[in-house]
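For this depiction, one protein chain was excluded, whereas all remaining protein chains were kept in their positions.
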Amino acid sequence: MMANSVSVGILGATGYTGVELLRLMHDHPSVRVACMTSERYAGQPIAAVFPHLAGRQLPVLCRIEDCDPGAVDVLFGCLPHGTTQDVVRELPRGPKVVDLSADFRLRDPAQYERTYGQPHRAIERQRDAVYGLTELARAEIGKADLVANPGCYPTAAQLPLRPLLEARVIARDPIIIDAKSGVTGAGRTAKEASLHSEVSEGLHAYGVGTHRHAPEIEQGLSDSAGAPVAVTFTPHLVPMNRGILATIYVRLAEGATAADLQSALERRYEGEPFVRVLPFRSLPATRHVRGTNLCLIAVHPDRVPGRAILLSVTDNLVKGASGQALQNMNVMLGLPETAGLGQAPLFP
Amino acid sequence: MMANSVSVGILGATGYTGVELLRLMHDHPSVRVACMTSERYAGQPIAAVFPHLAGRQLPVLCRIEDCDPGAVDVLFGCLPHGTTQDVVRELPRGPKVVDLSADFRLRDPAQYERTYGQPHRAIERQRDAVYGLTELARAEIGKADLVANPGCYPTAAQLPLRPLLEARVIARDPIIIDAKSGVTGAGRTAKEASLHSEVSEGLHAYGVGTHRHAPEIEQGLSDSAGAPVAVTFTPHLVPMNRGILATIYVRLAEGATAADLQSALERRYEGEPFVRVLPFRSLPATRHVRGTNLCLIAVHPDRVPGRAILLSVTDNLVKGASGQALQNMNVMLGLPETAGLGQAPLFP
Amino acid sequence: MMANSVSVGILGATGYTGVELLRLMHDHPSVRVACMTSERYAGQPIAAVFPHLAGRQLPVLCRIEDCDPGAVDVLFGCLPHGTTQDVVRELPRGPKVVDLSADFRLRDPAQYERTYGQPHRAIERQRDAVYGLTELARAEIGKADLVANPGCYPTAAQLPLRPLLEARVIARDPIIIDAKSGVTGAGRTAKEASLHSEVSEGLHAYGVGTHRHAPEIEQGLSDSAGAPVAVTFTPHLVPMNRGILATIYVRLAEGATAADLQSALERRYEGEPFVRVLPFRSLPATRHVRGTNLCLIAVHPDRVPGRAILLSVTDNLVKGASGQALQNMNVMLGLPETAGLGQAPLFP
Partner (left out) sequence: MMANSVSVGILGATGYTGVELLRLMHDHPSVRVACMTSERYAGQPIAAVFPHLAGRQLPVLCRIEDCDPGAVDVLFGCLPHGTTQDVVRELPRGPKVVDLSADFRLRDPAQYERTYGQPHRAIERQRDAVYGLTELARAEIGKADLVANPGCYPTAAQLPLRPLLEARVIARDPIIIDAKSGVTGAGRTAKEASLHSEVSEGLHAYGVGTHRHAPEIEQGLSDSAGAPVAVTFTPHLVPMNRGILATIYVRLAEGATAADLQSALERRYEGEPFVRVLPFRSLPATRHVRGTNLCLIAVHPDRVPGRAILLSVTDNLVKGASGQALQNMNVMLGLPETAGLGQAPLFP
């Protein structure tokens, strides 16, 4: 890889996924950030917003209209849901796009409209979009112009579940995903519910039965099962900044054992740099992947016969967002897939 | 109630459940602490261990053998699991006992031995013991000499589930309890796994498929169902000090709706001072019960037809331990049940 | 005290000081909340904003103009700095007022204008206002119609320093106050700097050399010294919700020893229910006063001869705000000073 040979733009650089991209790109041998947008802070250096970035050679923040897409090889969309599609629709066909919003994740426009409450405004681009769960769609991503980067919960849920559905070792129903996330998942928007005083020393579920990531998960699981899958999905907000843990309750397929799940996963992810299937009955912790693009998966037999429990942990800002986005960029450009993603976990 | 009219002893006063009893008793109009034991700190004032108790009129810590059970009306056992039974076995029949350990919770000695890895050494007393989930066993508790105070997870799980099984509005299987607890649940023992540096900014499951609270939960649920119930139960450690959230996944009984669950719970807990059934689809948070004896319960229809989700929150040290113990004492002695338990939540 | 015999209004009930007043009043035997205002949530029950208050008998939130001051005995001002003075100016002379904002704390209008950047708009009322550091101004507070409740930092700083200046055992210069506060001190305003993701796992100083509490502290210290005192004052934001710790560096007066400081403080606060002078060289912790109206003070000789170090901790929302406000109300009305303020610390 030649130094600075890949020129990238970041739309929405002052949210947590944007600034996390900047952290990771610091370690990428060939990326040069050519353009970073922020409507609110346009004209200011990024260090005015994030002092920890002082000392980095980065362009001044600008408005979206001042970012020339023709001048970059890859555009990362870190904009709020529902706004990226307008930007992407107007883009020339030059730069490749990795969109971290939900705008291009759902293939079915009707499902999109039901889930996000508005018709999609860039249907044509949506048709081209490849769903970027890297380990499970590497070939398509390699040919894609537009990658829809998966949501944080869908990443943590699909990585363990999809190989098991493909291998037919678990039943399609029930699949119950009890997921827990750190606070950065709520973004950097200033709202009471995300204040330290409101979040720390407490825990609650939210979006019970209604969270928008459920249809996204079901789309992927149904693909793998070759038949419709419906999931129970409950997210929870945990008083920590980074990390997702999905605890997943499944029924074994007729004749299958928990050990079969273990071996199916081990086979599927053998040699993968970022997905690690831990020894049977391990207890992965989010703190063991902090700051990394790893997903750790463990299989447990349930105490109730015929069932099993899957545990899956990621850093929601890395494998759950910006890390996977960079991984996807690497695949799209034919770069080494681990470039910029070799960080060791920060523990404690 | 006459001031100081009830004399109590606390065996094991320097763990978190012991010191929480002291906090609550500060607000109890008729309790006088006559004796507090600590093998490690015997001879010292409690403020040497817990400086925040300085200024309270409390006896010096002593060894168990120096605590005269004949001199107290009620003994609270806050000792480690497996040690209380030896103490209780030797007790004269005078004082009433509320045991916060697991020693007397399981009625079946064989189940006890399987779960705790040793035969029970006080079988006779175990036969008398009443399982002290106050709202569901008030009459028996009122007549009991020995109350086995429920575990923290079993309290949070059984309060929502048992009325639903009794009302036959949910199926007996599957019942999946995904529970999350603050760190005080691990006690005050100095161990690496409970260090701030190991716990904060992270999350993990533990005891998957093997936690000792599962048989305790099943005993209660089976009683209510009138038939054996087996549960899936997964506890998680959350980086906060107090609080338990149980997210419970159930299947509706034939013909039942989530609204039926709501009304069954509302009927069952109408007028209860500590168990509150929130409006349908509410999102209870552990921080809303911090420092109180409350259990908040909410019912949600699942997005998958035929299923529902129950949410239940408590403060693990209060309703999950010392608060329920004090509530049980009040019932045993015929005192107002809310005495000493009127604290408002500490939020933030 | 007769139940419900004192009728109070709370202006600005949905900030942290307002809701903390409600927590404390829950334990007050004679207070009835007649009126609670919130411009933003007018018309809603308080439980819509703070679910943990569900179950309390409290009036619906209303606008300030809908709160009849003639119908209450005491008004608590929990409004932002700079807005209370307009409300107080228009008040009839009936109800007593405890103002938790900074509006009436500085006696000198020129100092007020310099510090808060605008001329005072209720000069007459300011003249009547009594600075409500209860232990040091009990007699005046007892006769006051308007009490300016001290700031959180000024409370933690003045309680140890003023008796020492009065006793002439420390020098007037230098006095260096290094103060650390939990996040609730920043209020409930939704701003990025108070988000969990921005505050947790980190620490910083702010307002270095410019914080508005410095003139307030100097006013009090100068009163006690009988001569102008200037202080160095640096506040810090600590990743916890409640608590203030002031570490104060002083020079001993000619001939004085650290032991003299200890005895001066012990004499001054003998018998005080809320201010405790700990044994020489103690290490008070904010967690030991969590949820209480206590101020713990400790004296340490410095390793450098001729100097001493004072430590002072409070709960910033209680003795640093709402607790002291309630204490002041008790004094103003001739009620027992500890009414509503008997909470035991919540630890852990």
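Brief remarks on what is shown
Letters A, B and C name the chains as they come in the text, with residue numbers starting at 1 for each one.
Operating definition for what follows: contacts are C-beta pairs under 8 Å (C-beta built on N, C-alpha and C of every residue); 3 or more make two chains touch, one makes a residue touch a chain.
Just so we're clear, the structure is a prediction, and the values are computed from it rather than from any experiment.
Per the touch definition above, the residue from C:V6, C:A186, C:V231 or C:V275 contacting the chain not shown is C:V231. Considering the whole complex, the residue from A:R105, A:R125 or A:R242 that touches the absent chain is A:R242.
Here one chain is not drawn; of B:N4, B:S197, B:T210 or B:T338, the residue touching it is B:S197.
From the options C:V6, C:L311, C:A325 or C:A344, the residue with contact to the unseen chain in the full assembly is C:L311. Among the residues C:M240, C:A253, C:C295 or C:V318, only C:M240 touches the chain that is left out of the figure. Screening C:V208, C:A227 or C:A259 against the full complex identifies C:V208 as the residue touching the chain left out.
Residues 16, 183-184, 188, 190-192, 194-201, 239-241 are the ones on subunit B that touch the missing chain. Residue-level contact of subunit C with the missing chain is found at 173-174, 176, 178, 180, 182, 197-198, 200-206, 208-210, 214, 230-234, 236, 238-243, 245, 247, 249, 281, 283-288, 290, 300-304, 307, 309, 311, 313, 348. In the full complex, the hidden chain is touched by subunit A at residues 16, 19, 22-23, 26-27, 50-52, 54-56, 184, 200-201, 241-242, 276, 278, 282, 284-285, 287-291, 342-348.
As a working rule, only the chains that are shown with their structure count from here on.
Inter-chain centre distance (subunit A to subunit B, centres taken as mean C-alpha positions): 39 Å. In this assembly, the C-alpha centroid of subunit A lies 46 Å from the C-alpha centroid of subunit C. Among the residues of subunit B, those touching two or more other chains are numbered 200-201, 241-242, 284-285, 287-288, 290, 348.
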